[in-house]
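All protein chains but one are shown at their positions in the complex.
This part shows subunit A:
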Amino acid sequence: MASKYNENGGMEERQRRRDLKMYYGLENGEIEAEGSVQHAMINSTDPCNLDGANFQPQTYLSKLIQERSLTELMDEEQKMVKDIRGLDSDMQTLVYENYNKFISATDTIRKMKNDFRKMEDEMDHLASNMSAITDFSASISGTLQDRRQQITKLAGVHSLLKKLQFLFELPARLNKCIEMEAYVQAVRYYTKAQRVLHQYDHMPSFQGIHADCESIIKQLRMKLMERFRQKESTAKQLTECVDLLTQLGEPAESLCDEFLSHAKQKLDEDLEEMQTQIKLYSGEPTPGHEQRPSHAYMNTGMDVLEFVDLGCNGFLSNMCLVIASYNDMFMNRTVTDESLDTIALRKLVLFVNELMEQYFNSVRQRVQLEKETGDNTILVRALDRFHRRLQAMNKLLPDTDFSRAGTEIVSRGARDRVSHYLQSLKQHFSDCLTDIRQNLAAPRLVGKQDNTARLSELLANMQSSVVEQIKSVLGNLQAFIAPDITFAMKPYFRGPFCSQDVREGLVVAFIKHICINCNDFCEVPGDKTTSPPALLMILSRFCIDLENASISYLLSLAEEQFMVEDITPLTTTTELFAMAKDTGQRLLNHYVKVQGLTISQMLRKSVETRDWLTTIEPRNVRAVMKRVVEDITAIDMQVGQLYEEGVRKERSSDSSRRTHALSASQQNRRPQWNYAPSVDNSLMSNIQKLFSEKIEIFSAVEFSKVSVLTGIVKISLKTFLECVRLRTFGKYGLQQIQVDTHYLQLYLWRFVSDENLVQVLLDEIVCSAVHRCVTDKAMMEPSVIDLICERG
């Protein structure tokens, strides 16, 4: 063990100190903190530990003796002695040190004792001073007690006086405020003072003040009202005014009225302006502008877009402003009760409705004025803007629906446009007609060939121009349903517009107009000069072409462009087809009638004016007959321009064979002429008629050249027959008729569908002439007739 301590002197030293500390019972905690001490503590119960508290020298000694050898015991003994010496010296050092410390401590204590004594004296002094102070202060506060009470009283009086002063000054202050136009301040002052004044109303002086204030406030109120009514005051000012006035206890309802009437003035001005614009545009003289001619000259009216802009920016925005501020002022207040709210709302709605109606009226007027311009993009844009603006308006005032009325205006505008276009189409159509008339009239001077050659060209021109016109109109109208136009997307605009207005109102109406117009040509009786036959012809063909192609093309075009889906309630194409066909038929019938009548007029005159009893022996075919054949040839060419050949009844296609057949049939018939009158011509003709079909003279014709010409020839020959029956013939008269009819027979067969028809009619003419002849057996020899005809 001793060797262990020797090995480490430092350890030993510390050990020693600790032991000393233990000895003095100092700082237990310090020892415990160290690990080795713990070890020592653990070992302290060990009776063999020298340093332990439970050390039993006996046990230790016996243990040493038992366990160690002699040398070891010797060493142990030496070490032990050494330790004891070391300990003793340590002890001595310690005692010495402690002694010194003790002495210094005693010194210190002594010194402290002295100091304390001194301090005690000072403390006593302090205490005596303090008590003196206390005494003083007590005496001071005692003396000041009265004053303080006085002062608080005085302060109270002071504030009261201040208040009173405020009250007394209030009228002047209010006046000043009013002078400075600081109305807000004035109102604040007044509302502050009002209660007090009210409370002390029974005191005469206060009463005076109160009265003063009241009068001033009345003034103020007047001023506010005045300002409120002023036209120039802005919305913000107005709001302020209203605010103040409500604070001053004005009834909100009357304020509403005031406000609205004030707003109305402004809006009325806007409306007035719009009306002026309308008048300017429509060219009415406005009395207001007369004294300023230069101004009026400049203001020839703005176009519709500008107008709508004016309306939107002026009227509508003002209106929005009014509504918004109204809402701010009267409706969205937390303090106002429900009933007031509803009253205010009702008032507003009434007001707005009235003004909007006026606005709509003027817009409607303006839109209706928009007739002249061909381009409608501006109009569409204007309407669009209008519509959009209204929708915004709707959002502002959710209870009312202006967009309905607005859309109505828009669609009416659209409808007006459509009808305007229809008008222009009609105009165009009649222009076309005039054009054709002129064209027909002009080349007649040049020559007939030219004239007939032009018919198909004219027809084509007319068709294409009409179709083009409709197309362009449709194109123009498409602007109304352009995708960027808001109202175009509304189903309640789009549906009726596309199907009712465009399809029915424009395309169908135009086709109907054409038909009716064409029908009118047939209805004019005895007025042949107004409608040249060629025009009738062209129109008839035009109608047929309409039926065949154009109608379906135009309708499908319209439906396609305007996306008309539901066409069940609309005019069907078949209806229009029937109409066009009917018209074409009527026109053609009329044409046949007119042409037939022209020729029959010629024939009638020629028969009536001649003295058939005393005429000379026929040498020639009469010029009239040649003229008739010429005219019919011309008509044939004319009709051939526009209509197909059509079907003949028999042997029609091969014309080279015809001459042969004709001569053969003539051979068959001639004997009849020779013998029939001598036997019993009436019986013969009766029998003949029994077997032949009844001939309808003015009957409907088909759409073919042959049919048309057959009709004309029938009419002419029947007239010839009737005229012959009214005359009396001499021998040569009869012979002349023979020659004429034969001539006609030679030339007319080629035009008609059934040559038998011509034959029958001509036979009848000759028979009638024979009846009307005063002499018997006056017929001319067929060979001579042939000869004359060939010569002529």
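Criterion: a contact is a pair of C-beta atoms (placed from the backbone, for glycine too) under 8 Å apart; a residue touches a chain by one contact, two chains touch by 3 or more; residues count from 1.
Here is the rule we go by: contacts and distances are computed from a predicted model.
Tell me the UniProt protein name of the chain this structure doesn't show, selecting from "Trafficking protein particle complex subunit", "Nucleolar complex protein 14", "EIPR1-like beta-propeller domain-containing protein" or "Phosphatidylinositol glycan anchor biosynthesis class C".
In UniProt, the chain that is not shown appears as "EIPR1-like beta-propeller domain-containing protein".
Hey, which of A:A193, A:L597 or A:V701 is the one touching the hidden chain?
Per the contact definition at the top, the residue touching the missing chain is A:L597.
If I consider the whole complex, including the chain that's not displayed, which of A:K264, A:R385 or A:R772 touches that chain?
In the full complex, the listed residue that touches the missing chain is A:R772.
May I ask you to list the residues on subunit A that touch the chain which is not drawn?
Its contact residues with the unshown chain are 525-527, 597, 601, 605, 608-609, 613, 682, 685-686, 689-690, 694, 696-699, 718, 722, 725, 728, 771-776.
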